[in-house]
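Would you mind keeping the following structure in view while I ask a few things?
With one protein chain removed, the remaining protein chains of the complex are shown where they sit.
When the chains are written out, they are named A and B in that same order, and each has its own residue count from 1.
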Amino acid sequence: MNIVVCVKRVPDTETKIKIGGEGTKIDPAGVEFIISPFDEFAVEEAIRIKEKLGKGEITILSLGPAEAQTIMRKAYAMGADKGTHLNDATECQDTLAEAQALAAALKGMQFDLLLFGKQAVDYDNGAVGVQVAKLLNLPVVTRIIKLDVADGKATVERESDMGKEIVEVKLPAAFTAEKGLNEPRYPKLMDIMKAKKKPLEEKPAQLDAPKLSIVKMDYPPARPPGKIVGEGEEAVPALVNLLKNEAKAL
Amino acid sequence: MGNNVLIFAEQMGGKFRSVAYEAICQGKKMAQGLGGKAIAVVIGSGVEAVAKDLGQYGADKVIVVDNAKLKDFTVDAYGKAFSEVVSKNDPAVVLLAATFQGKDLGGYASAALGAPLSSDCTEWASQDGGIQVKRPIYAGKAYVTVKFNSQPAVISLRPKVFSPDAPDASKSAEVEKIDLALSDDDFRSVVKEILAKTAGKIDVTEADIIVSGGRGLKGPEGFAVLEELAGLLGAAVGASRTVVDEGWRPHSDQIGQTGKVVSPKLYIACGISGAIQHLAGMRTSKCIVAINKDPEAPIFSTADYGIVGDLFKVVPALTAEIKKAIG
Partner (left out) sequence: MLPIAGKIFLLVLIGITAYFFTKRAQYLISLLKLGKPEDRSDNPGERWRFTLGQVLTQTCALKNVTRKDLSGIGHMLLFYGFSFFVVSYGFHIAEGLYEKLNPSLLGSLFNNGFFFMLDLAGLVVLVSVIWAAIRRYLVRPERLEPSLEAGVILLVVFSLMLLNFLVEGSRLLAEEKPFADWAFMGSAFAQGIANMGLQSHAHTLFYCFWYVHMMVIFGFGIYILYSKHLHILAAHPNLYFHSSRPKGTLQPIKDFESAESFGVSKVTDFSWKQLLDLYACTECGQCSANCPANISGKPLKPKDVIINLKHNLFENGQNLLRKKEGEEEPLIVGSVVTHDEIWDCTNCMACMEVCPVAIEHVDKLDDMRRYLVLMESNFPAEVQTVFRNMENNSNPWGIGMATRADWAKDLGIKILSEAPGEFDILYYVGCAGSFDDRYKKVARAMVKIMQAAGINFAILGTDEKCCGDSARRIGNEYLFQTMAQENIEIFKNYNVKKVLATCPHGYNVLKKEYPQFGAKFEVMHHTELILDLIKNGRIKLKGELAKTITLHDSCFLGRYNDIYEPPRQILNSIPQANLVEMERIERTSFCCGAGGGRMWMEELRGKKINEVRTEEALTKNPDLIATACPFCLTMFEDGLKAKNADDKVKVLDIAEFVANHL
């Protein structure tokens, strides 16, 4: 059972985003970087499958700058065996270019399962998993919340507009992980130490010129400070109005 | 170089979803800017009949792929159909709604056509003979304006941002039916079962809206007013640690530092003071409403909107008012 999990290094979700000098990138100063949470579900699931089957190898693939290797080592500490770092410091926002670079690296790999997070929490496109699968001509099922593997087949559960779907697909196949798939483990210290020694291959990413470019980055309109709408029942119509029209929460 | 806009018109059970209309209206505007046609693409089973109605929203043409095998959405089959139709129709832009289906399909089409993709866009503009889009990144903490360097471009629009224009009954669209050869290989993933959304308890971690109660509810019976509001909103009912400790609510509903951490679109905190142990569990909710009789309650400094008052009066009033507002 060979599993490849693609992971991305992203800013922590609590980060205060500051737009950098030229206005097209964020300022990385003071930013704590983590493994994208949805990718973490994918890594955890891969490890659980390997533990359940008692055998298998988990490879981590990451496209990103040199520091992406730190994130890969975190995946190693959870239980992945090895990995390949596709070095790219351009902070490419073209998901297709990224998918093509990942697919090029994956072409040479043998695997039964290819796992992604449903979206990377930096650019939130949620496209790379499907794009890579199509480029490799693999079937793909997105946003899974349960994954069972047996006899060369995977049975998954996923959210859909109509409720929950049970989908079956023959392996090899690709999946993107949704929250609820599992609770990622906290690595044991021994595993964190061992992770430092696991093999990590680095190669330049084969990225074509991006087909889209960033014109600029903006901040959203400032969230208005909290306000007390009023007292008692009389304030309710005003509140509902605000919720509907200002907050668009209803 | 094409100048048409190919729009995926999403349907469910043979009826178009409102996002389809949203997409078509925008697609028409885009096509006008590009000097091309707005071509809707409908994929499914038993959908031919309603296809022409899309003309009322601005579609110049509707291409239908109607096949019994396409009753349930799978990326492979729909993707193949969609990409084949699109590639034959001179696309400048491939437009979808950023729904579950739209996102999957957009990704597939992008890879199939070698087209760059921008998902979940909240604004677009015709610029320099092409389309530029604006979309949220970092969970909406910033916005990025993107221009495309090649054609076609795949764009998905955030649902409910672009309200559709009123349909013009005088307009109708030419419908072209396509027969696609679909083999088993196009259905590598098979939907075995659909478990309909269970009526009944929604888990707090899955809910988009949470109505939550604390000590102010005074007892388990107090939660009835929250349950009513929650039922109306399709929301889950959450609880602070105190009321769980008292046994008024089950532990699975507990929200806070040692309970569940949630981030719904709307969090309504009733009779909850807002000490940090509770805040730690719901602070990142998109919109926070607080109802508390103590104007000094710390929750008001975190809430976006607050009402100072007796929750037993305010919450039922809220339920009634919302019923009126959403019909």
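General remarks:
Throughout what follows, a residue touches a chain if its C-beta (ideal position, glycine included) is under 8 Å from a C-beta of that chain, and two chains touch if they have at least 3 such contacts.
Here the structure is a predicted model, which means the values were calculated and not measured.
Across the entire complex, contacts from the unshown chain go to A, B. Residue in contact with the omitted chain (choice from A:K153, A:K188 or A:K216): A:K188.
Residue in contact with the omitted chain (choice from B:S45, B:S87 or B:Q277): B:Q277.
Only one of the listed residues, B:N3, B:S87 or B:Q257, touches the absent chain: B:Q257. Taking the whole complex into account, chain B touches the unshown chain at residues 215, 242, 245, 257-259, 261, 273-277, 279-280, 283, 298, 301-302. Counting over the whole complex, chain A has residues 12, 14-16, 30, 32, 34, 183, 185-190, 192-193 touching the chain that is not drawn.
Convention: only the chains that are shown with their structure count from here on.
Averaged C-alpha coordinates give centres for chain A and chain B that are 20 Å from one another. Of all the residues in chain A, the ones that touch chain B in their complex are 11, 13, 15-17, 19, 26, 93-97, 99, 121-135, 139-143, 155, 159-170, 173, 180, 209-220, 223-224, 226-233, 235-237, 239-240, 242-244, 247-250.
The touching residues of chain B, counted against chain A in their complex, run 12, 73-76, 79, 99-101, 103-104, 106-108, 110-112, 114-120, 132, 134, 136-150, 153, 160, 188-198, 205-206, 209, 233, 265-266, 284, 286-289, 295, 300-310, 313-314, 317-318, 321-322, 325-326.
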